[in-house]
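Got a structure for you, written out below as structure tokens; questions coming shortly.
Of the protein chains in this complex, all but one are displayed in their positions.
For reference, chains read A and B in written order, and residue numbers begin at 1 within each chain.
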Amino acid sequence: MYLYDQYDQQMVDARVAEFRDQAKRRLDGKLTEDQFKPLRLMNGLYLQLHAYMLRVAIPYGTLNSRQMHALADIADKYDRGYGHFTTRQNIQYNWIKLEEAADILADLAKVEMHAIQTSGNCIRNISSDHFAGAAKDELVDPRPYAELLRQWSSFHPEFSYLPRKFKIAVIASDTDRAAMRLHDIGIQIVEQDGELGAAFYVGGGMGRTPMIAPCIKDFVPLDRLVTYAEACLRVYNRYGRRDNKYKARIKILVHEMGSEEYTKAVDEEFARMLDEGIEPPFAELERIRTFFQDPAFEAGASEEIDRSDPDFALWVDRNTVAHKAPGYVSAVISLKPVGGIPGDATSEQMRLMADLAKQFSFDECRVMHTQNIVLPHVRKADLHALWTALDGAGLGSPNLDTVEDIIACPGLDYCSLANARSIPVAQKISERFAANGKTAELGQLKLKISGCINACGHHHAGHIGILGVDKKGVENYQLLLGGSEAEDVSLAKITGPGFDEAGIVDAVETAADVYLRERQDGERFLDTYRRIGMTPFKEALYG
Amino acid sequence: MRILTGNDLKTGFVTWWTGEGWSLHVEDAIDVAGSEEEIARREEAARRVNAPYAIDAELHEGAPRPAHIKDRVRALGPTVRPDLTLKPADPDIGNWVI
Partner (left out) sequence: MADLSSENDTLIRYREDDPVDHAAVTVDSFLDQSSASAVRVEPGDDARELIPHLERLALVEVNFPAFGDGRGYSSARLLREAGYKGELRAVGDVLVDQVAYMRRCGFDAFDPDAPLSESDLETALSRWPEVYQSAADARTPIWSKRHA
């Protein structure tokens, strides 16, 4: 994985010093809250429902064991012994004190981490495929391109006061595991005539007005990648709407201009920029790539897995994914125990995951946008030992991509923007399906819950989505069906009137039962929905 | 009644105006109807509170209970982590929020 050189280290150290100074000026009264807010946000510090919340960047979701240990130490030293892994592959701490925030950033800087641009109207942490470098189907490892863009976007002088936040995802396979087309810019590394390049998808997003990004350029040569991104951003910075924050994302600009006009404006800007020396030399990309070489996979590693323990065999079937190296898999650690809080991990669990990553996965782990953790490179021969350790710590739930593997935003339990609680709904749904035994039969069923229209819980992209709303001061939940964040991307549609908390749990089970009744061979929930449409579900729900 | 709330500038903790200062406990909040803006301005300027705002509340068993669920969650803590709320010993306290 990428390691800082002295330059990267100087930059995060300078940021710590800057924020220490800014926080002091706020505490001393030299900055008003209005002036301080954008500054603290650009360091990931929110004022949330109960306290300050700190969002720490995990670039493209990749961590080594030392970093995961540091995250655990921060949870104990400055917070309340836990953290929350997010749908942007980051981690959030919920009980941070302003007077200690700079110390946390200093502790992060010691392990090559930071909270730079994890909020604010700037380019946010770049996300990527959680199986990067391991997936059997990838063209190349997408992370060097994400890292190149991370450096370009860090402290960008022109794009730090954009109309609105800006999220970029980079993938390099036809299978989309990063919700690429639901980002402000989604980049897919592709091959054309033997050359690598980048396809640009611009103007996707969830939130209030969900949109799927159109492809505006199917091939940007790799030695123009940064310049093209710069052109995309400049057009947005100049022309994105600033009169209404709900219409300020780039998706609205691309929609209102039309993707052809937007692309034309970008191409004109790009042509002017070509001589401006914006693009790093190709040698820089080569340098970054050297950090993402394959680890030393054992040649001839055994393909055998002893499946005599049925619980273990179930976990292997559910939670491991094919790897490009023979004898290896990627293993998913579920942060979705039945009745648990999706994405939360205690400091002890973080330390265990760190130690297991070191022992079994070449010192590397990944945060998934589905709020689970991946050990990307595990020998099949080590799986039983890994599972035994996980299971003993409540981390062995065999439920990847099942109805129990629910994405949920923090919701009204933590978030000042939320209208309804998300976590209790997720808890009750996972308990319901664990009790009625339908989880296995339902197979892949992606359920995603947001506590408000901002859609941090990706409800538009759920096979089943749930959106919490405020109905005259009472929590109410809308049900959506038919969304997907993957390569078969689609936006979910609302079924009809909302439900109370007990009602939404019943409604999810009702929808699942319609699928079980109607499905044909090999169909997932999503496939059945697409074939039969909304009507049978509506009849069952409201009939 | 109207009660005044905000966050402590240094710790971020949710606080409630008691008439003399700021308390972590909503039970200590007093009615500030008519003077909320003046108190908020003065206290924020003195940095004894951050981002104060007034909300509607009603008396419930002798103590103020915020009218909106969001402020009730603020007053209590996360309902999914009763151990981290201000009333960890009361297993039914989550119902106070609803």
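Criterion: contacts are C-beta pairs under 8 Å (C-beta built on N, C-alpha and C of every residue); 3 or more make two chains touch, one makes a residue touch a chain.
The model shown is predicted, which means the values in this text are computed figures rather than measured ones.
Shown chains touched by the undisplayed chain in the intact complex: A.
The omitted chain makes contact with just one of the residues A:110, A:272 or A:307: A:272.
The missing chain, though absent from the display, is touched by one residue of A:66, A:208, A:264 or A:287; that residue is A:287. Checked against the hidden chain, the listed residues A:10, A:388 or A:436 yield one contact partner: A:10. Within the complete assembly, A:234 is the residue of A:143, A:181, A:217 or A:234 that touches the hidden chain. Screening A:160, A:209, A:490 or A:510 for touch with the missing chain picks out A:160.
Although one chain is hidden here, its contacts on chain A can still be listed: residues 5, 7-8, 10-11, 14, 17-18, 21-22, 35, 38-39, 121, 151-152, 154-163, 234, 237-238, 242, 272-273, 276-278, 280-281, 283-284, 287.
Throughout what follows, only the chains that are shown with their structure count from here on.
A separation of 33 Å divides the Cα centre of chain A from that of chain B.
For chain B in complex with chain A, the residues that touch the partner chain are 7, 9-14, 44, 47, 50-51, 67-70, 73-74, 77-81, 84.
Residues 26-27, 29, 33, 47-52, 80, 94-99, 341, 412-414, 416, 418, 421, 423-424, 427, 470, 473-475 of chain A are the ones touching chain B in the complex.
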